[in-house]
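Below is one structure; the comments refer to it alone.
As you look at this complex, bear in mind that one protein chain is not there, while each of the others sits in place.
Coming up: chain A.
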Amino acid sequence: MLLDVRDLETHFYGDESVTRALGGISFQVNKGETLGVVGESGCGKSVTALSILRLLPKLTARTVGGEVRFHGRDILALSDREMRQIRGDRIAMIFQEPMTSLNPVYTVGRQIAEAVQIHTKASRSLAMAKAEEMLCLVRIADPQLRVNNYPYEMSGGMRQRAMIAMALACSPELLIADEPTTALDVTIQAQILRLIVDLKERTGTAVMFITHDLGVVAETCQRVIVMYAGRIVEQASVIDLFAHPAHPYTQGLMRSVPDRRRGRQRRLPEIPGIVPSLREPIVGCSFAPRCPFAIDICRDKTPALRDVGSSHAAACWRAEEVMGA
C-alpha cells in the first residue's frame, strides 16, 4: 500500500461559519494503480488532493483530523521542510488549468529543469537535458525547440503535456491529477488520457485521478471512490461500480448522463433537489433528502461505509436493495 488516508477531516473558516468540506474520509491507493475520485462540484474531491499535499490556504482552511500515511509515515505530522521534499518528488500533482499553473515568465524547459534540480541536485545542463527528454516522453514534437518555449507559445494541449512532463520528471510514486483534461477539447482530451494511461504503465506510477466525468473514469481507472457532500459514499472496482452501483447517488449520477442505449429525446432521470450546505451539521445520511430509497433510519443515523461485495463498499442503509433495483 502506497497511500493510506484515515478519517481525513478538513474545515474551511469563513467570517461567521465553518464549512465541513471533508467529513472524515478513509481510502487507500495501492502501488501502480489508478484510483478515480468522482463527484460533483463541492463534494470535496479537490480538497482531498490539497489536504494530502498540504496545499490548503493556511488562513482559511485546516485539516482538523485524521492521518495521511505515505509508505506508513503520517505526512500530516511532517515539518514544512520535510513535506517539500516529498511534494513534487515522490508525490506530484497536475491541475486543471495548465495556463495558470505554469509560470508565464520562464521557459517550459527551465521550469521542468527547476523541479529536477530541486530534488536531485543535478547540474543545470543535466537538468535541461532531462527536461528535453521529458518533453519527448510526453510526445511533444521537436522537444529540442520546445524546451525554449514560453507557456503562451504553446497550445492548451501542449501545455498540459508540459505539466505532465514536469510532474513526472522526478519519477514520483504517486501522481495526483485534478481534472487534467476538463479544460481541453475532446480530441485533445483523448490524446492526454491515452498519454496518462501509457505513461502509468511504463513508469509504474500510481495515479489518483480526480474528475467529474464518469466517461473518463470508465476509460482510465481501475478502482473508484464516489464522493458526496464531503464523504465517500461508494468505493469499488470500476467494473463493479458501473455494473452494480450500490449507492443511490452513484446510481442517480449514472442515469442522469445521456446515453444512446436508453433512447434519444427522452426525459433523463433526475436527482431531485440540490446538494446540502456543509455549513450546518448534517443529521443522518446527507443524501437522504434527495434519495428515492430514503426511510426513517436514513434521516436519523449517518450510514458508515460497509462492505456490500468483495472490495465493494457503500455508505447506505439499503445498499443491497439499491443494487437489486
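Definition applied: a contact is a pair of C-beta atoms (placed from the backbone, for glycine too) under 8 Å apart; a residue touches a chain by one contact, two chains touch by 3 or more; residues count from 1.
Heads up, the rule we're going with is that contacts and distances are computed from a predicted model.
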Which protein name, taken from UniProt, belongs to the chain you can't see among "Multicomponent Na+:H+ antiporter subunit B", "Dipeptide transporter ATP-binding component of ABC superfamily", "N-terminal half of MaoC dehydratase" or "Protein-N(Pi)-phosphohistidine--sugar phosphotransferase"? "Dipeptide transporter ATP-binding component of ABC superfamily"
Pick out which of A:D74, A:E201 or A:D259 touches the chain that's been left out of the picture. A:D259
Contact with the hidden chain, among A:E9, A:E40 or A:E97, goes to A:E40
Which of A:Q189, A:T205, A:Q235 or A:S286 touches the chain that is not shown? A:Q189
Which of these, A:V5, A:A177, A:I225 or A:V238, touches the one chain of the complex that we don't see? A:V238
Those residues of chain A that touch the unshown chain are 40-41, 155, 157-158, 185-191, 193-194, 212-219, 238-239, 242, 252-254, 256-260, 264-271, 274-275
